[in-house]
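Excluded from the complex is one protein chain; the other protein chains are retained at their positions.
Think of it as A, B, C, D and E in the order they're written, each chain with its own count starting at 1.
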Amino acid sequence: MFFHKQELHFQATPDQADAVYARKLQEVLGGQYGEITVAMQYMFQGWNMHTPGKYRDLVFGIGSEEFGHVEMLATMIAQLLEKAPVGVTEAAVQSDPTVAAVIGGTDLQHAIVAGAGARPLDSMGNPWQGAYITASGNLLADFTANANAEMQGRTQVARLYHMTDDAGVRDMLSFLLARDTMHQNQWLAAAAELREEGVEKLPVPSNFPQSKEHTPVSYQYQNFSDGQQASEGSWASGATPDGNGEFSYHDGPTTSAEMPPPTRPDARFYGTTDLPDSVEKMAGTAQDALKRE
Amino acid sequence: MFFHKQELHFQATPDQADAVYARKLQEVLGGQYGEITVAMQYMFQGWNMHTPGKYRDLVFGIGSEEFGHVEMLATMIAQLLEKAPVGVTEAAVQSDPTVAAVIGGTDLQHAIVAGAGARPLDSMGNPWQGAYITASGNLLADFTANANAEMQGRTQVARLYHMTDDAGVRDMLSFLLARDTMHQNQWLAAAAELREEGVEKLPVPSNFPQSKEHTPVSYQYQNFSDGQQASEGSWASGATPDGNGEFSYHDGPTTSAEMPPPTRPDARFYGTTDLPDSVEKMAGTAQDALKRE
Amino acid sequence: MFFHKQELHFQATPDQADAVYARKLQEVLGGQYGEITVAMQYMFQGWNMHTPGKYRDLVFGIGSEEFGHVEMLATMIAQLLEKAPVGVTEAAVQSDPTVAAVIGGTDLQHAIVAGAGARPLDSMGNPWQGAYITASGNLLADFTANANAEMQGRTQVARLYHMTDDAGVRDMLSFLLARDTMHQNQWLAAAAELREEGVEKLPVPSNFPQSKEHTPVSYQYQNFSDGQQASEGSWASGATPDGNGEFSYHDGPTTSAEMPPPTRPDARFYGTTDLPDSVEKMAGTAQDALKRE
Amino acid sequence: MFFHKQELHFQATPDQADAVYARKLQEVLGGQYGEITVAMQYMFQGWNMHTPGKYRDLVFGIGSEEFGHVEMLATMIAQLLEKAPVGVTEAAVQSDPTVAAVIGGTDLQHAIVAGAGARPLDSMGNPWQGAYITASGNLLADFTANANAEMQGRTQVARLYHMTDDAGVRDMLSFLLARDTMHQNQWLAAAAELREEGVEKLPVPSNFPQSKEHTPVSYQYQNFSDGQQASEGSWASGATPDGNGEFSYHDGPTTSAEMPPPTRPDARFYGTTDLPDSVEKMAGTAQDALKRE
Amino acid sequence: MFFHKQELHFQATPDQADAVYARKLQEVLGGQYGEITVAMQYMFQGWNMHTPGKYRDLVFGIGSEEFGHVEMLATMIAQLLEKAPVGVTEAAVQSDPTVAAVIGGTDLQHAIVAGAGARPLDSMGNPWQGAYITASGNLLADFTANANAEMQGRTQVARLYHMTDDAGVRDMLSFLLARDTMHQNQWLAAAAELREEGVEKLPVPSNFPQSKEHTPVSYQYQNFSDGQQASEGSWASGATPDGNGEFSYHDGPTTSAEMPPPTRPDARFYGTTDLPDSVEKMAGTAQDALKRE
Partner (left out) sequence: MFFHKQELHFQATPDQADAVYARKLQEVLGGQYGEITVAMQYMFQGWNMHTPGKYRDLVFGIGSEEFGHVEMLATMIAQLLEKAPVGVTEAAVQSDPTVAAVIGGTDLQHAIVAGAGARPLDSMGNPWQGAYITASGNLLADFTANANAEMQGRTQVARLYHMTDDAGVRDMLSFLLARDTMHQNQWLAAAAELREEGVEKLPVPSNFPQSKEHTPVSYQYQNFSDGQQASEGSWASGATPDGNGEFSYHDGPTTSAEMPPPTRPDARFYGTTDLPDSVEKMAGTAQDALKRE
């Protein structure tokens, strides 16, 4: 269950309204790596988790915080929109290009659909979607996904920090930046802890027996581009991070196979074959089939 | 530029057709973490990269390999569909439930749209979409995204391995599993190398000065759920992975702020306010505005 | 069957072209509550309806009108785009910010894709989608959905009215506003008629026996937020609109249940469990399963 | 802020696992009218609301409850998936059609992507999306949307009730049915209260002066289909629900306008015109334009 | 304006209900090349057209017919769903695999959302979307798109013909097949007429002066795959269909260019560069920028 408290996790009040910036903030509210994504991602990881202990407490504990960040951003956006212009006429635009420019930079649905309110979508107007989240049941994979989400998120907030000089907005962003710092560290610590405890190992999923892999290529760098400098990296020689092998470098593939012959499905799919006589045969087949029916 | 060779990276021929399994394989072809995603993700990282050396060679070298895996899977799926039934009638379904069951488990567009061919979509029929990829320009963030993608991908392939006993299909999957093992190791090695070289540090993005963060909360675990065991993890005490702080544990938020007062945008957005007299005023404003127009 | 007449339901000619406003109008053509939505919604309600009489005539009669409104808007948009600039160069933008501003506010696909024509999408460029419509077969639910659609639609048109001072555009909008007034009234009348006739009752669906509900909570207001004023509303005490009960107010939930223990699915899904020894066991299970295969 | 309590709002434990039913339940978790929709819808209405009192408390109070229903459903789905088959081979399918049938009826991403876990999508696998929600700022419109959402939702749950005979599942559904009954009543009461208080009136938005409408058609039923029975309804004669007019019935449109002449945008959009000589002229224009460049 | 007549363009009554087939039919109702697509596509071409004569009459005339086909299919699907099972319990599934199989093959939203009604989506449950249509303003391009749409559509209907033996369904399909035959012929005739009249020519758009192209490669076949047989086709030698050139065959590209150096955008985007010292510099820049702020 969730209980809502009518307070914010941190102050979220702009010094002044700015409808153009409101649109930009939508990215970290409802974008691929916005707050709705992390809130939903952590909660679904919790609901699907196969263990009741500290890891589940962790995803629940942070996931619920993130819903509060959704709230901070939505509240901020509504305030940034408070002076959003409705009565913008052609005449006004012609006489004051700034007005026109502002309109061009706003989310039109903020005005037309929400009446100067926040929306669950990204900065380009794409609705948030469930396909953004990751919850596989394998915690080493998922905590890596979480670390990435917080890295992408903090990078986006850092960029947004430079796109405004409103002290109130920056104050809120400085809070989000700090929490993203915490959460990056936390997911990396949690991923490390899974490995230290021996609960999970590399490669993910570690329980799948590597003997079932096609092991000759398990640690080969195969270069399908013509740049040569990839051979200089730590991914091209030396011990592998999973501790199970040695990297080797190969210029191009080490395996290949003939393409299998083209398929010939049921003639009643009406696919094209290359020879007229086989077409006749196909047509025959199809007509036979039709007759049988 | 890309050059295509009419050979496969590895054999991809099933022992027999299986239209139901063809649908399942679509997940790792066109799903969130399928081969189209990693191919596109690595190439876009390369095209957007700000350095010409080993890291760009790396993403180009692997990205191009992944397009070859898209090809292996599409070729395999077409063969699995070779005996896909077209002439399935109600009578057949009634008399042989297996036939009906098979139909129920297939991707109907394989038959109706592609005529027994592969499609760029996932196992539930959702089209692949550009929103799946990640290419931020920050390589530490992006290589973490890549490691996650390969972990999720290998987990999905491992599950698919158990959903068939076709030796030809398993052979191909054993190859993909091995390559995913390689790529997981490689991205983790590359992420480590970025940090060892001092090119990137934690937290991401490391160039943003942490002094601009709201530092009091940068390393606080704030528990918004009522489970207590999260306090036992390495994310709740001790040094942080970024080397810049110490974790601390807090039961609930350490900050809060009053919700700002509700916004009052232009009356011509026709939003509801709480008091009839202010409504009158709003209506007045709107009517005034209308009159002025 | 549908027959098309090459006349419009009302004049739809702007006084002058305005490519920025053309984009805004897309919202009520192809948005969530645009004319395509209501046209499709009413027709699908008709095609799925289980009665041949006045209610089906009603949805067919209005649904067909709405297709004509799609036409009015598309025609209007094409005219608003008639002077859309194609040859906008960097130099022009630099020298005349108004030109740049105009470009920023336009739907780029109007120019690049449609060659100065209307498109079936909303003001932010999201394509219209079938998921916007509602047609459940239960007419009391669906007429409520219709009333809402007309309310949202009229609100959007009212906002759009203030975003232009073009007399031709406003003329068309005044017509749409009037029709939305009619349709709001009509759906509310039709919903009331269903209840008066006893064809449908509250709660929807009324045929489902309320005795099968968990009746102790059927009329309880349970407050999951900490605001206290919700207790003052007519939804917190007194008779309920369905005539079947009395509202009561509760600060928080009146029921709760322990979370069930975490699930333990087949080990070959490679989900994480908390204890290394159970992991060993899982791995064993998975390896056993693999061996059996 | 949101605080999570590791208890459920009501018990949500099935008597036995049922992967096919798990997929069906996804509709009311992540579908157009699922619990994610109402949770998000009510919260966004709150964050965008222009009044601090009882109406905002109401949407916050119920919105937070709905997040708890998301949790109940996700928890239930995970348990229904606990015995989801992973090792389903062709041989097994051939020998036992029930196995095949079960696979055909499952959400494949439950197994391949989530490892026997719930997902934020509907019963056909479409991801939940932000475009499902409604939050316009006009409370009479939005509460009508809410009433509809609860009607559609209760209808779907009632249907799902008949699709299982698992007592544990039905127990949870009986709770959701009761809460939907409450919420239907509550939104209807709240909509009525807005009108009684004079805060909002019909037609929505009531502040827009009807004198600006094209009033001759504000209360006309115009029948664009050839069914005659729509004239018998309360929407075709008598007083209108908004109290401002009288319905009248008209067989077909009462207005019409000539289609405006086709548009002739810039020749460099390369649209087709009908006469070769104007094409020449267009080409000339385009070539002139090119020359000038 | 559109007028609806409560008759169908052709009989659309199945001999018996078949919920599995109902789902398949959705493809040609709401899929990429379904009837909604062609109806919308032709009407938008009309609304955007720059000439009032025979071509506009043509798209209006056929587009309106296609809306009638949407109606035929929706009506048929509703009837096919008339016996759709609602009360399917686990017990029933276990005892009768046919029942389970049928459920597996149905569109679950037909039952749960629409209450045994048609929906505007494809056979895999993806909602119809505005992005399916094509209306560029260039009629030679668009009529080619139309010809393709009718070819894809007729192919899909032909496949569906073989997936049922219900005489009523086949009767309706035989009508759609005939109309698709007509429409293929018609669009090809119309495209030819545009060229014969000299209104449009190849290559599209013909008014763009080919002298502005990089003409050395305008008629070169450049083979980027290693198959040699493409050189044997009529696209590799001889006169080109546009009458403006001669095909030539080249094994690989005839042009190439160095990749430009990597970009170095503003340091405050926090992208990764390769050398630590430039990173220092970037950080410096960012910090300078921050200080200036």
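The rule is short, and it goes like this: contacts are C-beta pairs under 8 Å (C-beta built on N, C-alpha and C of every residue); 3 or more make two chains touch, one makes a residue touch a chain.
Keep in mind that this is a model prediction, so the values were computed, not measured.
Colleague: So one chain is hidden, and I want to know which residue out of B:P14, B:G104 or B:G137 touches that hidden chain in the complete assembly.
Modeller: B:G137
Colleague: Which residue, C:L8, C:V28, C:M49 or C:A147, contacts the hidden chain when the whole complex is considered?
Modeller: C:M49
Colleague: For a quick check of understanding: of E:V28, E:L81, E:M163 or E:V199, which residue touches the chain that isn't displayed?
Modeller: Considering all chains, including the one not shown, the answer is E:L81.
Colleague: Which chain D residues would touch the chain omitted from the figure, given the whole complex?
Modeller: Interface residues of chain D facing the absent chain: 155, 158-159, 162, 165, 268-270, 289-290, 293.
Colleague: In the full complex, which bits of chain B touch the chain not displayed? Write them out.
Modeller: Here the touching residues of chain B are 1-9, 30, 36, 40, 43-44, 47-48, 60-61, 63-64, 67-68, 70-71, 74-75, 78, 113-121, 127-131, 133, 135-138.
Colleague: Could I get the residues of chain A that touch the absent chain, sorted low to high?
Modeller: 16, 18, 20-21, 23-24, 27, 31-33, 97-98, 100-106, 122-126, 155-156, 159-160, 162-166, 224-227, 252-253, 256, 261-265, 267, 269-276, 279, 282-283, 286-287, 290
We adopt the following convention: only the chains that are shown with their structure count from here on.
Colleague: According to the touch definition, list the chains common to the neighbour sets of chain B and chain D.
Modeller: Expected: A, C, E.
Colleague: I want to confirm something about chain A and chain E. Since they are copies of the same sequence, is their interface symmetric in residue numbering (over half shared, so same) or not (under half, so different)?
Modeller: Same, since most residue numbers here occur in both copies.
Colleague: Through what angle, to the nearest 5 degrees, does chain C rotate to match chain D on its C-alpha atoms?
Modeller: 180
Colleague: Cα centroid separation between chain B and chain C, in whole Å?
Modeller: About 27 Å, centre to centre.
Colleague: Suppose each chain is reduced to the average of its Cα coordinates; what separation in Å results between chain A and chain B?
Modeller: Each chain's C-alpha centroid was found; their separation is 5 Å.
Colleague: Quick one: report the Å distance separating chain D from chain E, using the average Cα coordinate of each chain.
Modeller: Distance between chain centres: 26 Å.
Colleague: Residues of chain D touching 2+ other chains?
Modeller: Touching at least two other chains: 1-9, 32, 48, 53, 55-56, 60-61, 63-64, 68, 75, 78, 86-87, 89, 97, 100-101, 103-105, 111, 113, 115-117, 121, 124-127, 129, 131, 136-138, 140, 155-156, 205, 208, 212, 224-225, 227, 253, 256, 263-265, 269-271.
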